[in-house]
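In this view, the complex is presented without one of its protein chains, the others remaining in place.
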């Protein structure tokens, strides 16, 4: 297991957003976290990426305890994430947005910048090369010099992917990558996610578009009311009574109809 | 009484709704089913004037209302109990209900009558009338949101996922009240993820997927239909 | 003892003015989440309109105040329409800069029209009265009474009338407010009007004991910011209580520490508070 959580719990005031969740994310696989609205999926992401401190429980990455680490240090370990909204710098070019993604692998400081030291030159070349590489990977090499505000929503999602990839991660967390994307574009994004796996990355995503998930995920974890209610392969999830009930609701008549 | 014809809504380049056509007759209880992000809330927001359609018409009692402002539409009789409740957390339960009459304020007697009615529907609100909305439990907040939407004496009420985050028992209670409201003569349009519970009380329904209506039918038809399941869990 | 009493009384006077200014600032912040840097300029204009109505048109003090309320209220409303409304989707840095632009404009305009001199404002309450061993002018008593009356009226307006409650509702949940039929534009304009009116009243009652000059709003607005940060941005009771706390602290500080640095108290307070709690003492409750 690349990432494991044990007894992970997050309380906001009286509300338990994530309740005693234990999940394992396997290396080189696509893990999807699903659940009805308000099930605690985004909070779980925020805990793992260090954006919120957890109330209880532990998170380990390759056996190392990262529960108390802050988000920028977690990123340095090789854990990247994207947000539901892309948050990109709209009036800068795609390239400029992505170059900074490699900053965490560089050591240059203000002194290096002002005196253009060899280290800075080397690291700038590396950052630029990295940006070009990930932009090519996500299929945006031709859009590199356009402003982000001028490209499509789907392309923006790809830029967000590229930015995450520029940090040289081992695992990428994607928060609703297909939200706000038209159905035909969703397929392209799914292909891109598969491509990330082919390159040896591990992916964990939250998504509501079930058809996409069912065709994409190796492993699905279902949350409801902050608790893990099921996990397994897509086939197992689709026939799991508890999942069906969480999604379709438990109606008496439904039981009769069955 | 409510009719959407070929309505499309865009957020930038993204087509959130494409060619939605649906009707709700007077006195009906119609349910919109679909997973998160399918477009249910966008339909509601378009009906109540928070979003503007780029294409198509929205008619209410034969009058075209597409693109009108929300404040005007409340006056015309469209009540909207939104997803996430959108209460005024630092106001008391009573004050929240009173704000519900904002669009039709003036008639003190009617207001008092509606207040009694809401308190009768949800006795717990009467008990907690002086407490801040923010201090209520999730279920009570949902009841307050429903009550607030009723205070403007709407002809049609839109309930957007009232069961979110509620325990099954409370959900049942909330649905019972929605059914009661409908039986009293108010037309109801209900968006739900909780498909079975919603279908139990509905006359008819539409299944939304990716901003389109994929199936529509009566309660029984939808209960037997596999598309419902597919829209939710992709099966 | 007498000194203490006298200073407590002065503190109440000053605190009353602070509270009124902070109230206007907090209302606007609650609705639009704008720190209105131009609010001090509204205060200054309020002082001038009252003074000039009396000097040029010969109207009595209270009529002058009424004119000032209408003028400054309308000016604030205009600001909302012309500047803040177009900027509501802009990056957060923009509305602050725009507010600074308005502030600079109004100050220079007043200076151009009426000059940079310090002027005294005449008042029908210039006589003094003695009680409990202290001597104060009726004006100071009037300030306290007027401020309390205005605050009570404001509270009644916000609590008891639907239109007033709409302001509170919108500050607590914007979308919820739309859904009960509240018109966002009207409420925003109304809020700015009330905010401007409060600034005009504060300036008009404070000017007879201070002076009227183009820079008279600078310190007041800064302190009002300190107050609403202490009392919670957007909180009405917070602004009132914070205003009096600051007023009293200052007058006691002026007596027992140093008169020269009494203005510093507010800012030191702010620095201390934000150092310990960067989100302010009372982070705003509820969603927005």
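Labels A, B and C are assigned to the chains in the order they are written; within every chain, residues are numbered from 1.
Just so it is clear, contacts are C-beta pairs under 8 Å (C-beta built on N, C-alpha and C of every residue); 3 or more make two chains touch, one makes a residue touch a chain.
In the analysis below, contacts and distances are computed from a predicted model.
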| item | value |
| --- | --- |
| Per UniProt record, name of the chain withheld from view ["Ion-translocating oxidoreductase complex subunit A", "Sarcosine oxidase subunit delta", "Branched-chain amino acid transport system permease protein" or "Putative sodium-dependent bicarbonate transporter"] | "Branched-chain amino acid transport system permease protein" |
| Visible chains in contact with the missing one | A, C |
| Among A:11, A:146 or A:227, residue touching the chain not depicted | A:146 |
| Contact with the hidden chain (one of C:57, C:112, C:153 or C:257) | C:112 |
| Touch with the omitted chain, as defined above, among A:112, A:154, A:176 or A:231 | A:112 |
| Residue ranges of chain A at the interface with the undisplayed chain | 49, 51, 70-73, 75-76, 80-81, 83, 87-89, 91-93, 96, 99-104, 106, 108-110, 112-116, 120, 123-124, 127, 145-147, 149-150, 163-164, 166-167 |
| Residues from chain C at the interface with the omitted partner, ascending | 33, 35, 37, 83, 86-87, 90-98, 100-109, 111-112, 218-219, 222, 225-226, 229, 233, 260-261, 263-264, 266-268, 270-271, 274-275, 278-280 |
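By definition in this document, only the chains that are shown with their structure count from here on.
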| item | value |
| --- | --- |
| Between chain A and chain C, the fewest steps along chains that touch one another | 2 |
| Most widely separated chain from chain B, with each centre as the mean of CA atoms | C |
| Nearest-to-centre chain - CA centroid comparison | B |
| Chain centre separation (chain A, chain C; CA means) in Å | 47 |
| Rounded Å distance between chain A and chain B, as computed from the means of their C-alpha atoms | 32 |
| Separation of mean Cα positions, chain C and chain B [Å, integer] | 41 |
| Chain B to chain A touching residues, read off their complex | 11-16, 35-38, 83, 161, 163-165, 168, 171, 192-200, 210, 223-224, 228-235 |
| Residues on chain A engaged by chain B in the complex (per definition of touch) | 36-38, 152-153, 176, 179-183, 208-215, 225, 234, 237-239, 243-244, 247-254, 257 |
| Residues of chain B touching chain C in the complex | 48, 50, 69-72, 74-75, 80, 82, 85-91, 95, 98-105, 134, 148-149, 151-152 |
